[in-house]
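Heads up, one of the protein chains got dropped from this complex, but the rest are sitting where they should.
Order as written gives the chain letters A, B, C and D; numbering starts at 1 within each chain.
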Amino acid sequence: AQRARTAQQVPRAEQSQAVRQAQAGQAKIGQAQTGQAQTGQERAVGQARAARDPQGGKKIVRLGVTQSVDSMNPFLAVRLVSSSIHRWMYGYLTVPDSKTLKPSPDLAESWETSDDKLTWTFKIRDAKWSDGKPVTAQDAVWTFNTIMTVDAAKQANGPAVENFESVTATDDRTLVIKTKKPQASMLENPIPIMPKHVWEGVGDIGAFENDRYPVVGSGPYIVVEHRKDAYVKLKANPGYWRGAPKIDELHVIFYQNPEAANAGLKKGDIDLIGRLNAPQFEALAGDPNIVQWNTPGRRAAYLQLNHGAQTIDNKPVGDGHPALKDPRVRQAIHYAIDKQALVDQVQNGLATPADGSIVPPMYQEFFWKAEGADLVTHDAAKANQILDDAGYAKGSDGIRMMPDGKRKLEMRFSIHTDTPVEDKLAQFLTGWFKDIGIALSTKKLDSNKFTEETGFTGLFDIAISGWSVNPDPEEVLATHLCSRRPTASGEGGGTESFYCDPEYERLYQQQLSELDRPKRVELIKQMQKRLYTDAPVIALYYPNNLEGYRKDRIAAITPIPEDKGILYGGSGYWPVYSLQAAALPAGPADDGSSTGLIVGAVAVVAVLAAGGFLLTRRRRSVADERE
Amino acid sequence: MTAPSEVDPGTPFDVEPAGPAGPGGERGARRTVLRYALAKAGGAVLSIGMVIVATFFLFRLIPGDPAIAYTRDVPLDPAQLDRLRHQMGLDKPLMQQFLDFVGRTLTLDLGTSYEYKRPVADLIAERVGPTLVLVGTGLVIAVSLGLWQGTRAAWKHGSRFDRFSTGLSLVLWSVPTFWLGLLLLMVFAAGVGPIPGIFPTRGMEDVDAPDGPLYLLHVAHHLVLPCLTLVAVVYAQYLLVMRSSLLDEIGQDYVTTARAKGLRDDQVRRRHAVPNALLPTVTLVFIHIGFVVGGAVSVETVYSWPGLGLLFYEAIQGPDFAVMQGTFMVVCTAVIVMNTLADVAYHVLDPRVRSA
Amino acid sequence: MTERRENAGERGSLLEARDLHVEFASRGRRARAVDGVNLAVGEGEIVALVGESGCGKTTLARTLLGLERPTSGSVLYGGAPLSYSSRALKAYRREVQLVLQDPTGSLNPRHTVYEAVAEGPRIHGMSDERDRVVSALARTGLRPPERFLHSYPHELSGGQRQRVVIAGALALDPRVLVADEPVASLDASVRGEILALLLRLRDELGLSALVVTHDLGLAWNIADRVAVMYLGRIVESGPVEQVLRSPTHPYTQALLSVLPESPSPVVLSGEPPDPTRIPGGCRFHPRCQVLAAGAAARAGVEGRCRSQPLAILPVSPFSADSHAACHYAGARLE
Amino acid sequence: MNITWTRRRTALSRFWRDYRRQRAGLYGAAILIAAVALALLTPLVTDPAGMDVTRATGAKMAAPSLDFPLGTDESGRSVLLMTLWGSRVSLLIGFMSALLSMTIGTVTGIAAGHFRGWTSAVLLRITDWFLVLPSLVLALVLAAILGGGTSTIILAIGVTSWASTARLIRAQTLSVEARPYIERSRALGAGHWHIMTRHVLPNVAPLVLANTTLQVASAIVAESTLAFLGADSGKVSWGGMLRGSYDWGAATSGAWWYVLAPGLCIVAVVMAFTLCGRALEAVLNPRLRGVSR
Partner (left out) sequence: MSLLRLRDVAVTYRVASGEVPAVRGVSLDLAAGQALGVAGESGSGKSTLAMALLRLLPRDARVTGEILLDGEDVLTMNWGRLRAVRWASASVVFQGAQHALNPVRRIEQQIAEPLLVHGMATPAEARRKVGELLEQVGLPAWRARSYPHELSGGQRQRVMIAMALACSPRLIIADEPTTALDVMIQAQVLALIRSLIAEHDISLIMISHDLSVLASMCDRLAVMYAGRVVESGPSGEVFRDARHPYSLALSAAFPTVGDPASRRAPKGLGGDPPDPMHLPTGCSFHPRCPVALPECAFQEVELWAAGESRTAACVHVRPESVQPAGPGEGLEKQSVPVARPAEESQ
């Protein structure tokens, strides 16, 4: 993440993405897998260890985040940091596999679907809550039913149960979910299973902060303390069914100031930090104790061109510049952009220029690469040529006019407030657009207004956008469907471009029913090509995931996916579960702060002493100095 | 913000010369204090009312639908949105909405955060403590340091100490708070070159902060840099004000009288000049609480100090208008209340205005 | 001067206060600063208004100029009651002018002498501004006027400043000058000059003047008539010689007795009177030395002194008689 | 009139003589003149193209060198160039918002001091309200609500910072109004307008001038703080540069020039304004003249 601002945005996008997947209603059946049964013996061992070694020698890993926890209540929390922590606290039905990212068993040992694909039967594992009570299907039933029936509980994951008809338990081990329509994303359900016996007595779920520590959970870690805007302290769950994590404590420490967070990592106040922006990442270079973790990202940054926004019933909305309706103009704009320069300058080279569309090359299978005649490279002359040919003549001020001579090509570029990357991007685009005779002015919007204007009311010309793409890119492609456009009253939708193209629709429908994977991949690539050449959106680059950790503190960590994956912010608990820490005699945090303490105390005493000395000296001197 | 002007912007009360008071003067004075306090409280209530009204209309100016803002970009169907709008009272006439707003505000219901989905009042309550610690400590240090140094500078008017103090405070006053904070953070927390980072990089406390008296030391350690930043910027102003205020007093006849009585220099200063100079200065100090609070936003942001300023900053970043609105109201109200208390205290302390 | 006196009776009063009351709200109480005053200034007459501090002299003067509205009673100019519409006031203020105690304060430090004197003509839109300024300055003895035109007040001495203020008033060709302690802030050596100037202006221009002062010597120096004010009321008035040589009111007697060279001072005890608490009966009775010495009792008026309010003294421009509002004096006359 | 002109000149030279004695004020004025001159000259001697990220020639965050005396920023632009151009925006915002603030403050202050009764009471109430409110917080709210842009920032700073001026001007107005020359003027037949414009305004003008100078200083600081807290004008200003250096991690990557250049410029110019303001105050404000012992 570049800064807190962006960090907040991303999870929201991810959030809504999950929701949309849920709604898309596609069924994919996962393999039933048996997990390890948690044994009482292990738990006993964990407890014994804790007893043996109460203070010193604790293995602690401290994770820096630049986003504060919005709520510890999983029914309410939407921020990435919160949902990540919930991933570590609670069991889910399934968890993405650490290698393939495909759904794999978590609390659900195995599952099956009925033939009409409307009924799902999950077999719940024999696991225990951290307070010793058994996890049962009743817990899952309570969790889902609560979200389905209690308005206040819908905040975080309401849409994920929208399609649920009913949730029941035939016995303590068997969970049955009936859906209204087939739902492919069932196995990616983002809802943690909550302990019914604890939560039943809560009363108003919307007002509960889940602050009875230690919080009862079934994940690898137990939250034992949370200071708002400061930190969350988690302890290893000795009774975790997969076996307790190898460290004792995990601290999530909040920094408002990303610079301070970086300094904290360098100094050793924290051990790991994710979602860095490029300059921060670069600032970590050269530190022998720090590993710079640079992995291909699953995100695509692209421009959204208002090529004549329409509502779902084809009524024009908004005030997009008419020139953008002309594919040649969009093409010319595409030629004007130097993607490599953007990567170098805006992302410090820590990204891949987008020679493709909205699916990043990280997904090698689905990624479509523009080649040959399709490939649009940075070529201002060609862009100018296209515009000249299309009849957009340059005026005396170097700005082009519409062919009818009535309007200048003066466009707005909508970005979010407080996003330096977008700011910088705007500066570059403005420069390049000037070269091709288009005047671009930057319009900064807060995220509420941004969403409204670029997603509903169409009050924009060009806007920045981005999407974190899932292993299956279907969802991101769906955001360019006719059906995603908003209603006339400005609701619903979820379009990323107001795009509505018969060809594209056709390809989409085709891939839906194409069961042959290579053929489906081909269809998906064609959709990307269509987006690339018609340019309702123009992909700019695919930013890398930038992270860093201290290797003197973290002995081992498994990214997700294991091959070049990310450490923080992914779904699943693998990286934190797999953490191995170098044990220090006394926690380095304590060490650092106590040295500091001593130095600070000495400084204070020195200042006081100096002050006192000055004062006494003055007393003495003043007595006869003057009257 | 006021420039470090040598001229105070007038006492907040109009000092009337008082006529002779009889032996019942003391009781009469107490009654007038009470009346004054009531009048001031009335004024404060009015001011707070103005804050509420201003907040309502200011935040109603924001284009866009609060319901959509509230749901963020989770697409909702029209019926759901309508339900939400109804819930939020957005379908009522503006006047009704205003009355509702006033009613809710008066019952300390400041709305629900868009971001946290929790009552804004709770969010604020959680963050008041750290801000009080930071601003309180900062203010105490800034005031005592500023007044002490200002006194000394004025008394030795034109001396090297005076020139140094004035110069230093002018420099400090010219420094943007956040910038100073960043520099201090980089030098003393992160460490530069040979300077080790001896102070923490963030927050008020670490995980596993010690208990008992050590906890205070722990927080104090975290407090050093933020407090230093706040003090540096704020105290300069107090220094300058105290200095000019005392300079005014030094020229007064009663100071000459005191000297004529054979008092020592420090006695003249401590017993006569300073108490007189102090009163207007202290008023100004309180008027500037608002300024300090502004500084706290920067400082808390730079040092991730979990206080109101940080909450406000986050709300701006969101933007979470509900939190912004709530924080704004609470901070303004607090400042107004503080000022009123200060006014009344001043009134009780200063015999000149006490019985006026 | 005797000549003036003789045909004085024929002329009417130019500026007159009739049964004037002015009240202020003062810390929750009413301060009756002027509490029933009849006073008149005749054409070409100099009247001195004397009294202790706080007795309402300044308030009376300001009310005469329309700067303060009377609570009741009226100000008459040329026999007609004053109208308080801003237009009428403006016209009125061309004719009646004010000179204040403090010439330094009365001049805007940022205005030159020219601007200060021309301010009046400018406000009233007079055309021959410069001529008026020059002649007004010349008349006040600032000669040659050109030398002073571009001076700033701080470049002048106190006496010169007061002349400039007077010139500023004269520039409007007023008929009455109300001077509130015109020399109190001037050095003793200079005050004589200003007083002489007032006398000369009366002679040359026929200007009437009401001079407010606490200094009996000043009244003796220049006034034709004197009115002694006590706690919002005129307690004695009449020709200067009569009142100051043979005062009838005990208060006037006391004032005269405390002049430094007088042989037997009667120092009134107590504080300056408070207009928010005007005593009943004769308002002077709590401090009255005649009452205290028992003379009033002997004259059999003690009871009246304590309880019976006195009538407001009549208006009498150019009157050769003096009047005193005193039960004791009244009893002695009878 | 010739003589008035001479008068003015002598007044001016007297002022200069007094001012010259304020050594700190002289330094301040020197820095100020230099800063303003540089800001004015910038478009003449430099090419704004260097501010265009697409035409930047330097390496990213390059240390100071001959080509780039103050190093470069995250896009390879010259920090010196940006500082120069940034001064224009910072000074503009400083001046304009101070002007706005002074206008509101002076008008309110004079009106509150001149008129009696409820006019004054209402104005005073409003002034007090703005005086105690945390102005930065209010400015942030305003900026957030009104959206970005130079005029918004000017408005936000101007509207939130006039109250102390109004108090000051009101106090001064009251003291001017208590002077006998006001009474005299009234007795000469003057109306409200005459008194306010001819007597009160000229007498508070020096104070206004001195205070404006101080106000510019705080406005520049306020601009940078607003920019840091996320309300920037969208143009390159010193505050915006500091924000940029923060956003692009200049401090952690050791690009001290990028952090220090705009910051020190702010400090220097703000200081210069403050010194000038104080010197002006000392020269022009009679209340301070007496205190020379």
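Everything below uses one rule, namely that contacts are C-beta pairs under 8 Å (C-beta built on N, C-alpha and C of every residue); 3 or more make two chains touch, one makes a residue touch a chain.
If you're wondering where the values come from, they're calculated on a predicted model, not measured in any experiment.
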{"item": "Given B:258, B:299 or B:324, the one touching the chain that is not displayed", "value": "B:258"}
{"item": "Full-complex contact with the absent chain, from C:150, C:214 or C:306", "value": "C:214"}
{"item": "Residue of C:78, C:109 or C:192 in touch with the missing chain, whole complex considered", "value": "C:192"}
{"item": "Options C:81, C:144, C:206 or C:300, residue touching the unrepresented chain", "value": "C:144"}
{"item": "Touching residues (missing chain, whole complex) on subunit B", "value": "17-21, 23, 25-26, 252-254, 256-264, 267, 271-272, 275-276, 279, 350-352, 354-356"}
{"item": "Hidden partner interface residues of subunit C, rising order", "value": "1, 52-54, 141-144, 147, 157-160, 163, 187-197, 199-200, 214-218, 220-222, 240-241, 244-245, 254-256, 258-261, 265, 267-269, 271-272"}
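By definition in this document, only the chains that are shown with their structure count from here on.
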{"item": "Chain ID, smallest distance between chain and overall C-alpha centroids", "value": "B"}
{"item": "Distance between chain centroids, defined by C-alpha means - subunit A, subunit D (Å)", "value": "43"}
{"item": "Sites on subunit D at which at least two other chains make contact", "value": "144, 230, 246, 251-252"}
{"item": "Residue numbers of subunit A (touch at least two other chains)", "value": "259, 263, 266, 418, 446"}
{"item": "Footprint of subunit B on subunit A - complex, ascending", "value": "4-5, 8, 12-13, 15-16, 19, 62, 68, 70-71, 76, 78-79, 155, 158-159, 206-207, 209, 225, 227-231, 233, 249, 251, 253-257, 259-261, 263-264, 266-267, 269, 418, 446-449, 451-452, 455-456, 487, 489, 491-494, 587, 589-590, 592-593, 595-597, 599-601, 604, 618-619, 622-623, 625-627"}
{"item": "Residue ranges of subunit D touching subunit C (in the complex, touch as defined)", "value": "3-4, 7, 179-181, 183-191, 194, 198-199, 202-203"}
{"item": "Subunit A-facing residues of subunit B, complex", "value": "63-65, 68-69, 72-78, 81, 115-119, 126-127, 152, 182, 185-186, 189-191, 197-208, 217-218, 220-221, 224, 259, 264-266, 268, 300-304, 306-307, 310-311, 313-314, 317-319"}
